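Note that one protein chain of the assembly has been removed; the remaining protein chains are unaltered in position.
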Amino acid sequence: MNHPLEITNLVKKFGGLTATDNLSFVVEKGKSVGLIGPNGAGKTTIFAQVMGEHRQTSGSIKVYGKEITKLSTSARVRHGVSRTYQIPRPFGNMNILENIRVGLMPDNIWQMITGNPDLDREEELALSVGFTPGDLMKTPSELSMGDLRKLEMARTMATDPSIMLLDEVFAGLTVSEIVQIADLIQKMRKDGMTFLIVSHDLKALEPMVDSAIAINYGAMIAHGTLDEVLANEDVRASYLGGTG
Amino acid sequence: MAQIIIQGLLLSGLYALIAMGFTLIFSVGRVLNLAYGSYLMIGGYVYFYLTQLLGVPKIVGILMATVAGCVVGLLIYRLLVKQLKGDHVAIEISTLILAVVLQAGIVLLFGDSSKILLPIVPGVIHVGGATVTFSILAATIISWVILIGIYIFIRKTHTGRAMQAVSMDAKGAAISGIDSDRINMITWGISGTLGAVAGVFFASYTQLSPSMWVAPLIIAIAVVIVGGIGSIIGTLVVAHIIGFMEILTTAILAPEMRGVFTMLLIIGVLVIRPRGLFGREEL
Amino acid sequence: MDLRWHHFALWAAFIGGMLALPQFVSSGTLRTIIFANYLAIFAISWDILSGRTGYISFGHPFLIGIGAYTTAILTKRFDIAVEYAIPSAVLMTMVGGLILFLPALRIKGSYFALVTLAFMELIYQLVQVIRPDLTGGTRGMSGIPTLTLGARDGFYLSFSLMAAIALSMWLLMRTRLGTALSAIGMNEESVRGSGLSTTRLKLFAFLTGAFVAGLGGAFYVHYLGSIAPRALFDINFLFTILVAALIGGLSTVIGPMLGAFFLTFLLEYLRPYLPGAERYFIYGGIALLLYMYEPKGILHLFSRGLDRWRERVSS
Partner (left out) sequence: MGHIANLREFSMNIKHVAITACAMSALFASTAFAEIKVGFIGSLSSDTGLSTLRGAEIAIDELNAKGGILGQQITLVTADTGEDVTEGIKAYEFLAETEEVDFIVSGSIDDVSLGWMPRMREFQIPTLDTWTSYIGIIDMLVEDFDSMRPYFMNIASDEALATLYIDFGKDVLKDQMGWNSVFILQEDTAFGGAINGLVTDALAPNAGIDVVDTLVYDVATVDFAPVFSRAVDSGADFIYLISSVNSQVVSSQYVKLQVPLGMTGVNVAALGQEFWEDTGGAGGGISTLSPVPSVGFRLDAASQAFLDTYQARYDSRPSFPHFNGYNAYFGVLQAMAAAEEAGGFNNTTWVDAMEKQDLILEIDGEMWIRYAFWGNDEVEPRTGRTYPHNVRFDITEPYDDGSPSMVVIQWYEDGSNAVVYPAKYATGEFVLPSWVEK
């Protein structure tokens, strides 16, 4: 049985510090998993290793059974994993459509030159994350934090991922923006997308996820449904302990 | 052998002084100030103008040169660097343009031809087969005094520690209530002052010419890049590596190759170990 | 590609107008335009390599110099025909581009700029020391065969070359490739995160930039007829290229062209009034002010002015 994401015995050390401590878990197809833990627990480091931005010290990461630990970031994206960032990273001088265009491009210079951009698909993606036709020519400096997250979702979706890693999707958003993003994720779940979501906002996270994994000091301390995880003594202790 | 050591120490002391002002800016503001060489040029020319054209006493000349360097440093920070908030590449480009403009300004005021300064302290002594002029000896001693002074200033004073804090973590420093703008101002002022002093000694060692800013800039870049960010000790050590390498190349190998090794060192270190030999590893 | 008929009409008008120019202006003006053309080529190639990808190169004369020296040595010392010498020079320059690309795999920003500066200084010193019988050492070479005689022919050749390069680069950069290269300059991680191999894109940018630089450098030296290390591997030459691209407008093709013409004419028109070094003072001062005031360049100033004018007309 091949899963969209399968992490086995993952270890990451920075000098003397262990950021990921022999972590293993699986995200099943069509499921949405919440990854929770206090500040500095090592959540973002896991994302970075899945994407190849940091190399793991040891362990394996498989996407649909395929070992990806030797691949470059861009190759991993083409294998179907994509992530968003806590602080969105749009292309500052490009409008919304152009931002999405980069995600839609084939990784082949000749095709980039000869092929034309798929304007319809660009617009479709932009509209699907909740932009209005009037927004399409706006550049990131004219967008709110919520809009930037939507833009990042759209660009990520443009790479046609089979699993999406969302990092602090609700951070810095207004209440109404949280609702918008949440609706978007729910819609994509219905369409069968697999998610691994990091969020501080446990309340907002709750309806988004099928199960949750709690980590602290880079090691898994609990897993199960979000309620079960939150009821776990170790998890409570880790949050109260403020291991920052 | 003795003369290589003596000559190496003298040259390296001067190089350390040249690089120090550049290191400070680079470590506190993370900015490469490519107009740094111009401080040396301005310092040298102000000193020349006052002492050799107006006949002002040498010590006053040096003081006024440092004042000029300090003022130019502050002006560059206020008018240029601050406007380009945080855009490192833009700062590099604009300081490079500024350096060329200042060079043209010097040509305008003093002409193209190079000028030799009178020795700051006349006389020579012979030590172990090497001839040492009092001028270069004075330059080396003063540069060591200044280097030690800067080291103590950074370690012991409140402002110095604030500079250290900003250099380690600008955001963290801001959170703990340090006014990083003020610290930057102070750093740019000190850097200009150090540059101008180094300029007086560098010019008295070599010559004054409108293109004299390039060589010290490259020395400073080499020292800082090879030494690593913000490490005063690293700066000192690398200044000696480069100084001795130059002396050795001249004395043993071909003198026309002396610059080649400095360049290779810059390229090699940047490509193999971008944080420098003594820089901190970052997470 | 989003090409409209008016784009081609504008290009055709520009090229046609320029080709008709020798009928109307003095040969002195044509000479000035020749230098502007070559500067435009250098600025365009710098922009492809640095302006778009954000890998600011302070060593562009390194590339131009490889192209110029290769063809100069081949034609002057080995009597090789220009038809073979220039393509060889372009190939050599692309090898140079590859050398510049290697550090770009590991470092970026200020560090990359410094490495390239060191490359320029290094080759400046090496050219004088290694095989001066070939390079002409410090004094350089004179009497390199020139391709054209007279201002008019020199103008036609340089302008055709510049226009061909500018038009093809303009077309190339309007494709998705151009978008991807600019995206690297804005955020390299996000480009990787979009599934594109930035290594390959950067390599393409460096090779294309080197190709254009080599082509420009080779034709330039066959126009000048002489070459000297001090004129090529020099901070002032770097400064001119950089400033042309910057004040024109980065990440465009028209911008560097505009910047090159602006700078060359500024310098040349100041000559009768200010014959000496003060020209550089004013020129650098203007460049600095413009860069500080409008980092996006003259082109941006124009289009903003145009927008404002349109608004006024429509309201």
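Per-chain numbering from 1; labels A, B and C assigned in written order.
Simple rule for what comes next: contacts are C-beta pairs under 8 Å (C-beta built on N, C-alpha and C of every residue); 3 or more make two chains touch, one makes a residue touch a chain.
Not measured: the values here are computed from a predicted model.
**Student:** I'd like to know which visible chains would be in contact with the absent chain if the whole complex were considered.
**Tutor:** B, C
**Student:** Which residue from C:Gln125, C:Thr208 or C:Thr252 sits in contact with the chain not drawn here?
**Tutor:** That would be C:Gln125, which touches the missing chain.
**Student:** Among the options B:Val71, B:Ala174 or B:Ala215, which residue touches the chain absent from this view?
**Tutor:** Answering carefully, the residue with contact to the hidden chain is B:Ala215.
**Student:** Can you list, in ascending order, the chain B residues touching the missing chain?
**Tutor:** 3-4, 7, 10-11, 49, 52-55, 107-119, 124, 129-133, 135, 202, 205-207, 215, 246-247, 250-251, 254-259
**Student:** In terms of residues, what is the contact footprint of the unshown chain on chain C?
**Tutor:** 26-31, 35, 125, 128-129, 132, 136-140, 142-144, 146, 149-151, 224-226, 228, 230-231, 234, 236-237, 268, 270-282
Here is the rule we use: only the chains that are shown with their structure count from here on.
**Student:** Report the chain whose CA-based centre is farthest from the CA-based centre of chain B.
**Tutor:** A
**Student:** Quick check on this structure: which chain has its C-alpha centroid closest to the centroid of all protein C-alpha atoms?
**Tutor:** Per-chain C-alpha centroids compared to the overall one single out C.
**Student:** Give, as an integer number of Å, the spacing between the C-alpha centres of chain B and chain A.
**Tutor:** Roughly 47 Å, centre to centre.
**Student:** Taking each chain's centre as its mean C-alpha position, how far apart are chain B and chain C in Å?
**Tutor:** Using C-alpha averages as centres, the distance is 32 Å.
**Student:** Send over the residues of chain B in touch with two or more other chains.
**Tutor:** Within chain B, no residue contacts more than one other chain.
**Student:** Quick check on the complex: what are the chain C residues that touch chain A?
**Tutor:** Of all residues in chain C, those touching chain A are 1, 172, 175-177, 179-180, 182-183, 186-187, 189-201, 204, 251.
**Student:** Inside the complex, what are the residues of chain C that reach chain B?
**Tutor:** Touching chain B from chain C are residues 54, 56, 58, 102-103, 106-107, 109-111, 113-115, 117-119, 121-122, 125-126, 128-129, 235-236, 239, 242-243, 246, 276-278, 280-281, 284-285, 287-288, 291-292, 295.
**Student:** Chain C touches which residues of chain B in the complex?
**Tutor:** Counting only chain B, the residues touching chain C are 32, 80, 83-84, 87-90, 92-94, 96-98, 100-101, 103-105, 107-108, 112, 214, 218, 221, 225, 254, 256-257, 259-260, 263-264, 266-267, 270-271, 274.
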